[in-house]
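Excluded from the complex is one protein chain; the other protein chains are retained at their positions.
Coming up: subunit A.
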């Protein structure tokens, strides 16, 4: 077995949490059940990985199998990577039958015609997701297995999710290979990025609960309200405001769980406007700002701002449009003319 393959397998196993190594190796299916039985999973990971490498040696593993193991790891730990979303465009309306073999053949052919040294691995999952792993080399160097790119493609959709390696120069080639293989004619990067691959899918496949305009009757007031003290009226007002905010939030965000995004970024190029009494800046050029919101769960966080008294309800459409516009990177310019208060997103 090639030394570099052995080392790569060893390092891949080391990445795995100890109590998950067995399951991952089983999913991999390269080592027999009998071989797996011989492994002692109660020792330190260093030793476990050495034993795994030895077994792989017995089976003469090559880079193809090693790459397959890497896909399994990254599929389970997909949220460790940053994913970008790309949308492909078809020229016509033809509904073509998707042939996976044809796709793989065309993809490999396109990549290999441009770059001899690449490692390409495919794996299909039950949810119609095709995972592609590409390790990149140069005309003179073997592929770097430690910095591969990952592509996730759902063949029934025009969307591709890419977690590129640092070698950004390979991105155009990757995109080309994708459209050639899938019979599309163009591909563009969407302004949507996140660690949570499933949330990105939720957003572009519209799988999250959206804000349907439904009629919700206002709850009946009165009835069992005990007159407590002179402050009853104040309490009432606060309650109806809380209800108003809650209702607006429901309308905008829907009542189900939000897709999980970690950040949203806005490049503002709008004018600075202020109270003329303040006698401050009155420039004809934009007031340039960069605003970034970050949270472990951004949309849930934004949803809780108005109820917490931190924001007006309804919340700004700049924030609430994130899921249905399927983007979390924005460039905002002033809209001229009719509606000076509204913004345009080019």
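The rule is short, and it goes like this: contacts are C-beta pairs under 8 Å (C-beta built on N, C-alpha and C of every residue); 3 or more make two chains touch, one makes a residue touch a chain; residues count from 1.
Keep this in mind: contacts and distances are computed from a predicted model.
Peer 1: When one chain of this assembly is omitted, its UniProt record names it as which of these: "Centromere protein L", "Large ribosomal subunit protein uL23m", "Molybdopterin synthase catalytic subunit" or "Very-long-chain (3R)-3-hydroxyacyl-CoA dehydratase"?
Peer 2: From the listed options "Centromere protein L", "Large ribosomal subunit protein uL23m", "Molybdopterin synthase catalytic subunit" or "Very-long-chain (3R)-3-hydroxyacyl-CoA dehydratase", the omitted chain resolves to "Centromere protein L".
Peer 1: One chain isn't shown here. Among A:154, A:297 or A:325, which residue touches it?
Peer 2: Residue touching the absent chain, from the options given: A:297.
Peer 1: Using the document's definition of touch, tell me which of A:17, A:172 or A:309 contacts the absent chain.
Peer 2: Spelled out, the listed residue whose C-beta touches the missing chain is A:309.
Peer 1: If the missing chain were put back, which residues of subunit A would it touch?
Peer 2: Residues of subunit A in touch with the missing chain: 266, 268, 270, 272-274, 278-283, 286-298, 300-302, 304-305, 308-312, 314-316, 318-319, 332, 341, 343.
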